[in-house]
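Below is one structure. I have some questions about it.
Subset of chains shown; positions unchanged.
Naming follows writing order (A and B), and every chain is counted from residue 1.
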């Protein structure tokens, strides 16, 4: 039985507490939050869970084997390092840290101590993304051509980060999970429409080896909610729409073939190939529940983290590079240099 | 009665011939095309129209008052200059020319001779875009925040141009028509997935004054056809979906207001404002017919071109700049420098 302490009971913390409470071989023993009224809520819902205003009390408690951090991103590094220093395994809400440097310190500390470090990148645990991963792994897409995501809505403006760190992080986490290849460079553009705020609209292009490309399009100021991803490959193409109640993933037997068309003086025809569409059944289980149970097994040593510290760090590096690119109105930032420069 | 000669009877030419045939105060007298079988088709459909393999015969004919050019883009400049030299008014299929330099020559020649020059940017003549223009002009959007277009499908790969010149041109023409302000700079990314071809996927960011932004997302290799544009303003926001059989334009009374939320330590709340949605009735008349009749009236001197040479030139400049930016993987290209550099 893994005894879990959760720091932060704001927007996402309640979901983490609920899922670790219900997960096999885990229980929640402590919750910390600086707001007394949030702790009162914990007490009413989970009378047996201990609460504290002081995260250090939780971090140092002998009744805690693993610490789950669901606080504002700027605090992740400090809290994670303190938990690791106390010998606790750590699960950090996305993103791992507010900077590459901070993320690197967490990853190194966990490695040095031999403790499990995982990032709560939730999407890789959804039925839809796991199904897409399976299709990719089975070679159903063929060569990977592009990943193209539109993730917009009328959303909360975060005070401390831009829309990249709030929304694009999901796509970067999905890409990190889906693809064996890693992005080489990023070009990003974005602006803020509310004075004094971070960017509320942003566009990221990630360059991959072999002309593969990813594009992520995020916006907090859209009149409608869209969660629409196109994934193109040489054999098949996928439309993933997370807002569809059913048929979230559609696989199209579509693509191009080269046709020499000597008769045409105007254009070389690239032939169409259009076949059936297929929408596989998607596992509807709650992603966070699967993540919680996977974290327990990682701590137990029977599984390796699907969304571990290194993955979380690469996502942070990419966002940091994108932020620099945005400040230069799109000038490409090389991601290999980023890493080698550390 | 304006006597029109049409050069090029390939994909778009038949639509131009049909619409000028049906337009008030116009008739088609000549059609030129280098393919005899295309001319035979003209003859069977329009027995009274004369046909020729030689565009010069058409350009020099005393039975032609205006020349419509619907040929591959590389030939636009030469044909337009010959038509203008013969004293004919000119309508050029989009884009105006294959380069800024060529476009500038056409524009200057038309100005020098006092002839009407118009570009067939079709979308500004659709009921949907005209309705959006009306809303913009009436101030219904408030301050312009962003224009964000997804224009993708499994499309013909053009041999001579990238997807920017085939699809993004539509959005640039719409922006040129809708907004009084002009883009200051462009950052673009894109790749080709078919060896030896131009880019088949591209992403353009246009920077406008006052943090306004436009993003255009085009792809010839998508499994589904999407024509989806979000337009954000400080007062209202628009969703324009050209594939909807009805309700192509939806106006949302949505936006943000600033709320100081001292209680929250985590985020400064930007308040939501969400009201009704309204889908105005859209004029269903064929855009090309309206364009044809507008061209006639421009030649007659009773109207000024909505999509004249200067507009067409700015669109070409932007595409040329985007092409340069793509080659630099997103490095911004200033559009004012472009112009001043000429």
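Assume a residue touches a chain if its C-beta (ideal position, glycine included) is under 8 Å from a C-beta of that chain, and two chains touch if they have at least 3 such contacts.
The structure displayed is predicted, hence computed values, not measured ones.
Displayed in place are 2 chains, all sharing one sequence; the entire complex defined by the structure file totals 4 copies.
Everything that follows uses one rule, which is that only the chains that are shown with their structure count from here on.
Once the centre of each chain is set as its mean CA position, subunit A and subunit B turn out to be 38 Å apart. Residues 10, 34-35, 72, 145-146, 148, 150, 152, 154, 156-160, 185, 187-194, 197, 201, 203, 205, 207, 211-213, 215, 217, 219, 221-224, 230, 232, 234, 237-239, 250, 252, 254-256, 258, 265-270, 272, 274, 325, 328-332 of subunit B are the ones touching subunit A in the complex.
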